[in-house]
Structure formats: C-alpha cells, structure tokens
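For this depiction, one protein chain was excluded, whereas all remaining protein chains were kept in their positions.
Let's look at chain A:
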Amino acid sequence: YVYRTSHICPVLQAEGLRQALEEMRTLYDRNQADVSEAKSGRTDLIFLIRFRHCCLLRNQRCILAYLYDRLLRIRALRWEYGSVLPNTIQFHMSAEEVEWFSRYKKSLATYMRSVGGEEGLDLTQDIKPPKSLYIEVRCLRDYGEFEIDDGTTILLKKNSQHFLPRWKCEQLIRQGVLEHILS
C-alpha cells in the first residue's frame, strides 16, 4: 500500500484542530438549547438549528478527512521508508499518531511472520522485482561498519562502492545511505 502522492508527513495542525473542535462544541451547545425551545413552540428556530447542524457536519468531514489523510501518509512511511522513523518526522506527529504507527508496525510484523513458512515473509522487501541477488551500491554518506551474513564487516564510507546482497542493502538505500547503481 504505497500512498500515491507525497509521503511527507507535515506538522500536525493542532491549533487548527482545536479551533474547529471548539467551534463544533459551541454549535452543538447552542443547538441543544434551541431544540428544546423549538419543541415548545418556537418553530422559527428550525432553520437556525438546521444551519448549525450543516456547519457541524462540515467541520466533522473536514477534520476526519485531514486526520485520515495523515494516517495514510504515516502508513505509507512504514512501507516506503522503514520501521524506524527519523526524529524529524516523529516531531511532526501527534502522540496518537506515533502510537498508531507502532501498533500498525506490530500488526504488520505479526502478519508477515504468519505467512511464508517458518521464517515468515518480509513483504516490505523486493517491492521492485529483483534482477539479481547481488547489487552494486555506492555509499552516499559515512555510515560506519556494516556486518553481512557471513560474518565479515565492511566499512561504509562516503563514496565507497561495494557489491553486496540485495536484501541487506534495500533498507539502507531507501533511507538514503546507499545508492543502487545499475551496471
């Protein structure tokens, strides 16, 4: 599930949300009061009640659309970037969103473990069909030591090039540490 447009998650507009919710509360309270009046004879209030109700629904739709859009972007981050989000992005998310991401991750991990036999299946790997087991990569920034399966470690220094197993590199490429070079 890759979200079709930008994956960036901007800062949560907490103040805007708060204002919208406050407005809803005001509308609701006034409608509550007027409904009892309308029931006891003041039918001229019906339009006003209806009008406030339209505004309430409108605010609700906007808030939900906003929150849902953010959720889709956050979900896409798990697939497109990885299971560990950089601080900068986390600062843009509300506590509830961080919590949601954590639970989504766990859900996904549980599911992936349950398919593909004993070891499970990492569905976030090989999103693009691989052509070879090993790939050529260039290091874009200093990263440090990197251990590969047979126990050897390599040093990932900026501009160094390596021939490595695809499955070990995929995440680092997505995170911008390495660059996949096509021969």
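Rule of thumb we're sticking to: a residue touches a chain if its C-beta (ideal position, glycine included) is under 8 Å from a C-beta of that chain, and two chains touch if they have at least 3 such contacts; residues count from 1.
In this text, contacts and distances are computed from a predicted model.
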Record-based protein name (UniProt) of the chain missing from this complex, from "Cytosolic arginine sensor for mTORC1 subunit 2", "AB hydrolase-1 domain-containing protein", "DNA replication complex GINS protein PSF3" or "Ribonuclease P/MRP protein subunit POP5": "DNA replication complex GINS protein PSF3"
Chain not shown: contacting residue from A:Leu67, A:Val98 or A:Met112: A:Val98
Absent chain, residues of chain A that touch it: 6-8, 19-20, 23, 26-27, 30, 43-48, 50-55, 57-59, 62, 77, 80-90, 98, 101-102, 105, 128-131, 135, 141, 166, 169-170, 173-176, 179-180, 182
